[in-house]
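Note that this complex is displayed minus one protein chain, with the remaining chains in position.
Chain naming follows the written order as A and B, and within any one chain the residues start at number 1.
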Amino acid sequence: MPKRYSQALLLCSVIAVLLSGCIFDTTKTSETAATTNPPKETRLNQPAVPPIMKRNGNQVSIEMTAQITNIEISKGETYNAWTFNGTVPGPVLRIKEGDVLTFTLKNKDPNLAHSMDFHAVHAAPSAKFIDVQPNEQGTFTYPANTPGVFMYHCGTKPVLAHIANGMYGMIIVEPKNGYPTDPMVDREYTLVQSEWYEEHDYEQFLNGEPEYVVFNGTDFELMEKPLLAKVGDIVRLYISNAGPNEVSSFHVVGTTMDAVYIDGNPSNVLKGLQTVLLPASGGAVVEFTVTEEGDYPIVTHQFDHASKGAVGILRVTHDGLDHGGQASGH
Amino acid sequence: MPKRYSQALLLCSVIAVLLSGCIFDTTKTSETAATTNPPKETRLNQPAVPPIMKRNGNQVSIEMTAQITNIEISKGETYNAWTFNGTVPGPVLRIKEGDVLTFTLKNKDPNLAHSMDFHAVHAAPSAKFIDVQPNEQGTFTYPANTPGVFMYHCGTKPVLAHIANGMYGMIIVEPKNGYPTDPMVDREYTLVQSEWYEEHDYEQFLNGEPEYVVFNGTDFELMEKPLLAKVGDIVRLYISNAGPNEVSSFHVVGTTMDAVYIDGNPSNVLKGLQTVLLPASGGAVVEFTVTEEGDYPIVTHQFDHASKGAVGILRVTHDGLDHGGQASGH
Partner (left out) sequence: MPKRYSQALLLCSVIAVLLSGCIFDTTKTSETAATTNPPKETRLNQPAVPPIMKRNGNQVSIEMTAQITNIEISKGETYNAWTFNGTVPGPVLRIKEGDVLTFTLKNKDPNLAHSMDFHAVHAAPSAKFIDVQPNEQGTFTYPANTPGVFMYHCGTKPVLAHIANGMYGMIIVEPKNGYPTDPMVDREYTLVQSEWYEEHDYEQFLNGEPEYVVFNGTDFELMEKPLLAKVGDIVRLYISNAGPNEVSSFHVVGTTMDAVYIDGNPSNVLKGLQTVLLPASGGAVVEFTVTEEGDYPIVTHQFDHASKGAVGILRVTHDGLDHGGQASGH
């Protein structure tokens, strides 16, 4: 890490830890941390709240929170996450090409500034993706003129920490004229891939291996509560890779992709892919046909990452309802 | 790794080790392993056998084996690999768009279940990519309706171990109407990139750096026995990146790519690339012109990986025959 940053970041981290009472677990500081940090059960855990979204013509107002909430990232394993609205990923937002967004961020985190960087909009970051201080709120306006599947995330420094700790989500900007394949699609789902590292450990964010790589924030939900489809369906997935660090080799076992729209733009179509490569922060619309009853795993084909949790199940039945299956242990 | 899996995987690994007699070399278990595992020379080493392929109209039957075979991955360095048919990568399969495959897997591994996941077909994985038990065989039928260059691999859990230990290969599905550039291509070759880690070391597969990154299973064969072409040829490569973990920045030194078909689909054409990025499990058809006599290295331009073996030589001569060259030490 560049040294001029590392000191500032270290300072920020230390302040953050002291203020928020998070356990900052490194070999160097664990002894001190163990004695000065409050026990896990007393950490801040603000309940999830839905975002508020209102439309008036093409004027869309959205209100969201920055808050600290415990997230179960694996069975019995909780991460004291920095979140939008108390979930990781944050809520999926869906607007239309040509909308003008008036966005309000209420920062309910008592200790740290947070902010919002929408990849979907045109805005001067130094004016409109700026920090909102603890217990304050900020409102910003910008147009969303590019259709697609975009990442949003907290852009407060150090950005790596704010993303790694959970502050990201997906915003879909529906194309004005839709996708050429809209009439064929039978059902659709959203998936966000991301990594979890040792809790609040900035050195691990920077140089370590992820402990978990997951879809939609956990490594188990999409195994236990599979996505569903009917035999013969064309399924559309809106996918986004939040990172913060890794690329994704997104793959659905048992089928090939009839169409892939890179970053969700109708102009960027690829056909017959087995696997689509997403950059960190990249997105896509992925469509495929399921021809037989059974369970179809969804993975990143970087199998170190799939082995760390990035596996979901798409369950295909004759009627599109869940009748149990291998994957869920039934 | 998610903890609920790690225990199951550890158990699987331990059982696999005990049963197969593989040296499972970790710092934690090496002491025990050193005393309980048989010496290297007594390990199972089943001779390679060709696959059996028969065609009747568009009905294609393929019979392959899962087996344990020593693979020389570098000069004097042998890996006791899990293989299809005794080679790594397994045999290149070549069928046509619209074929219906009847595939039989004979599992000659006395200790572990194996399976076959063809990226080229439409099939319910929970019904048709299922485990075949030791000394048994399974037969499955599915259509191959998407043209391209696809990966196949063992899909038995833990998938990461089955791929990292050698169970992968390439299946080409020729497009019904060919590629627009078919008339120009003078010769073609197949290349599969993959990684080798510390032998049978699951922790290294998950979190380590590869020891070797190679084309077609070894780090020397394509240096000593170069691919050949004639001055002026347009050369086509069918390429696949088996991973299991890394992406590939595929590059041919001394030329640019006239055409690249992403995942080998005639619809997905890019022109004039210097380097094509393959996801883990991604493929491509790559075509380029060689204009002068000499040796053209083929690499992944991720040079840590090229330095670990992923270098091949394309030798270009006036008549397309090998007259020796720098690269092989002549």
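To be clear about the criterion, a residue touches a chain if its C-beta (ideal position, glycine included) is under 8 Å from a C-beta of that chain, and two chains touch if they have at least 3 such contacts.
Source: prediction; values computed, not measured.
Within the set B:G98, B:P143, B:G254 or B:G320, the residue that contacts the chain not displayed is B:G254. Residue in contact with the omitted chain (choice from A:V100, A:M184 or A:L206): A:L206. Check A:D99, A:D117, A:E174 or A:D295 against the missing chain and you find that the one touching it is A:D117.
In the full complex, the hidden chain is touched by subunit B at residues 74-77, 209, 211-212, 219-220, 247, 249-251, 253-256, 270-277, 289-297, 300-309, 316, 325-327.
Taking the complete complex into account, residues 1-5, 9, 117, 119-129, 146-148, 150-151, 155, 158-160, 163-164, 205-207, 243-247, 262-263, 265, 267-268, 277-283 of subunit A touch the chain not shown.
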